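Note sheet for the following structure.
Right after this comes chain A.
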Amino acid sequence: MTNHWADIKNADVVLVMGGNPAEAHPCGFKWVIEAKVKNKARLIVVDPRFTRTAAVADQFAQLRPGTDIAFLGGVIRYLLENDAIQKEYVKAYTNASFLLREDYGFHDGLFTGYDEAKRSYDKTTWAYQLDKDGYAKVDPTLQDPHCVYQAMKRHYARYTPELVSRVSGVPAADFLAICKTIASTAAPNRVMTSLYALGWTQHTVGSQNIRTMACIQLLLGNMGLPGGGVNALRGHSNIQGLTDLGVMSHLLPGYLTLPTDQDPDLKTYLQKRTPKPLRPGQMNYWQNYPKFFVSLLKAWFGAEATKENDFRFDWLPKNDKTYDILAAFELMYQGKINGYFCQGFNPLASVPDKGKLTAALSKLKYLVVIDPLSTETSTFWKKHGEFNDVDSRAIQTEVFRLPSSCFAEEDGSLVSSSRVLQWHWKAADPPGEAKGDPEIMAEIFLALRALYQKEGGTFPDPIVKLPWPYRSPRAPAPDELAREFNGRALADIPEPKDKTKTLVKEGEQLATFVHLQADGSTACGCWIFCGSWTQNGNQMARRDTADPSGLGTTPGWAWSWPANRRILYNRASADPAGKPWDASRKYLFWTGKKWAGPDVPDIKPDAAPDQGMSPFIMNAEGVGKLFALGGMAEGPFPEHYEPMETPLSVNPFSPKSAGKTLSNPAVRVFKGDREKFGSPKDFPFVATTYRLTEHFHFWTKHTRIAAVLQPEAFVEIGEELAKLRGIRNGEFIVVRSKRGQIKVKALVTKRIHALTIEGQEVHTVGLPLHWGFEGLTKPGYLVNTLTPFVGDANIQTPEFKAFLVDVQKA
Partner candidate 1 sequence: MNGTGKELILRHSNGTRIAHWSVAIVFTFLFLSGLALFSPLFFWLSSVLGGGSLMRFLHPLAGAALVILFYPYAATLVGDNRWLPNDSRWVEHMGAYMRKEHPDVGETGKYNAGEKMMFWSMVVLIGLLAATGVLLWQPWFAPHFSAGARRAAGLVHAVSAFIMFVGIGIHVYAAIWTKGSIDAMIRGTVTRAWARFHHPAWERETTAGKDRR
Partner candidate 2 sequence: MALMSLDVVNQSASTSTTPQARRTLEVAKLIDISRCIGCKACQSACMEWNDLRDVVGVQEGFYTSPPDLSDQSWTLMRFNEQVIDGRLQWLILKDGCLHCQDPGCLKACPAPGAVIQHSNGIVDFQETNCIGCGYCIAGCPFHIPRLSGKDSKVYKCTLCSDRVGVGLEPACVKACPTQALGFGSKDDMLFQAEHRLDDLRERGFAKAAVYDPKGVGGTHVVLVLPHGDRPEAYGLPANPRVGPLLTVWRSGLARAAGVVTMVAVLAAGILHYMRRGPLEVPPEGDQGVKP
């Protein structure tokens, strides 16, 4: 989240799209209700079905799964055409005025630079015109035809209410009514918050769904303000912590990136990742990349890492390509991975195309499952009647199950969607032989190290020489790990302005990442967590509910990254002169000497407004990007592309390019998977998968009460579809995709109705995903038997939210 949970209460309009927080985030949803009750906020819900969030909404629209960009692009057009934008904000805080290269263009659904054979873009033309100092050229009047504002206006001119309606199925009148509510927040004293979750990410255009909203929020001047922002509601209590700590194949902690084959040494690596400012006077925060990175290497490799040996840069693995989850299982499927550690993850249930997953897991020599529960993955080899119909004798994979503790059985921190790191204390001992994950990993590491020490190997150094400084080497304690992430001084750090004074003494915990050094004198396991466990102790354990501003900031409650800042880009809550846009929602303001307010300023604390330092300090241009330059795989402006499986044969937004731009042109499809995409002829209905309040993923079916509350799998279909196929409420039906079929109970509802898409009737099929063949609920099929093995073009999040199926009476 750019903002945080409690801040939602400050909103005037809450737009829920690509998420269903009343069901998936019921506790956080209290703040939406708070906004409605205390702030007279209007709640808009746009979703493929009428959810429990919609049940308390003021405005609702049912859209076809996978048409969010069409809808939001239409909103952008509405805002631009009606001049319903926060002009002053847009001019000062976005790249609307920046001039684009003259050779940049967009034609018939494709941006300039497309290579059809590689299914990717040469992004050279997606760039600013630069002056001789390397700064971007701007036109503050926004009149230049090459400025981003004009390019944007041209790009979204096609997104008329009529076309939006034809593609998304939302009646034009409903669409316009929603536009009107959204547009009301262009006023400086009105703010909209956007709440989204996996309903946006799990598409082949997932990243662009979110970017479209970022553009809208920038146009409306809603970024950086209390009650505003683009807020990702994370799907798991600690999934924010997972990304923060870089537990993804291409990331390192703190959103640093893993070196690739193109980074032969530290210098090259750092050079590529340390940007130059694109406008004068900008903070350009990533210029500190070397400090963060070197401190990370020091945290990992300790005394082994010295300036002379590039801080053991060579000990890091170098990526030759991405190893996202789809790629990993594709390699397994091809027999190129033969061992797999599966920790706190149930891929058989949660990765698309269960059939492919079963085949892939069956090719492994060994599978290690570390989990508190008996997951479907751990028994993938076992026949469970029709639900997991495998031939156990044909599967030779050796499965090791290492029972681990669950969150309530260990100390530690969780990072919420608010970026708040909150410490928790163990409530009970884990049962039986279960151990904490750090203990399990440490024991495996120590055993491996002993083997390397005894037997040697190709490159034993990173393992044999890895420092292991824990009180109990077999069980690193959570507090030790937390201190390590925070970081400490390895030598006395001098005061920058007066080198005779000491800023931090050797051995002390660091108070802030501002103190990190690139010379190896500091160690920090995750720079954004720096400040969470200081010399003053565990900041994550703070429990002060005081909220002096009344805006829900509670700076003394736990600790939020970065630097305990609760709203990112909060400099933008004040106008260029440093005065709050809305005096009644005063957040950050310039006192004449410094920035003040209830939150930690997201700007250099003493940078006077007239210095021209812009609020979006992580960007080299200092402003928000309406035009994303080369940041995105499929284009600098979000463009509507159909899901990989779609009821349409032509993209109505680029009809001239025939099938070429029907779906995202930059999507990666593995060999063999394209053949497993179904056609609307055989699979006429659009399906989408989702969670319900009563369960958390595939976990809570193991608990009795949750099992009572939602005991058995079902599929939601509208009354029209039920009539079409002669299906009665509560009876078993079969749902088929090109990849497989499941038998499941039908729940016939008024909450999903047939849509008219390009003149044809399109039905939506809703698939809650919680059930499987393990646990206390009625045994059932895994819904991901049906879903396609393809992901977002940027980060490969699978397209669980839009695919084709057929339904029939069982």
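Keep in mind that, in the parts below, a residue touches a chain if its C-beta (ideal position, glycine included) is under 8 Å from a C-beta of that chain, and two chains touch if they have at least 3 such contacts; residues count from 1.
In picking the candidates, the idea was that all candidates are chains of the complex that A comes from, given by their letters.
Just so it is clear, the model here is predicted, and its values are computed rather than measured.
S.K.: Pick the one that touches chain A in this complex: which of 1 or 2 is it?
M.R.: Contact with chain A is made by candidate 2.
S.K.: What residues of chain A sit close enough to touch candidate 2 in their complex?
M.R.: Touch list, chain A to candidate 2: 22-23, 26-27, 29-30, 33, 36-37, 40, 50, 52-56, 58, 60, 693-694, 704-714, 729-731, 745-751, 776-778.
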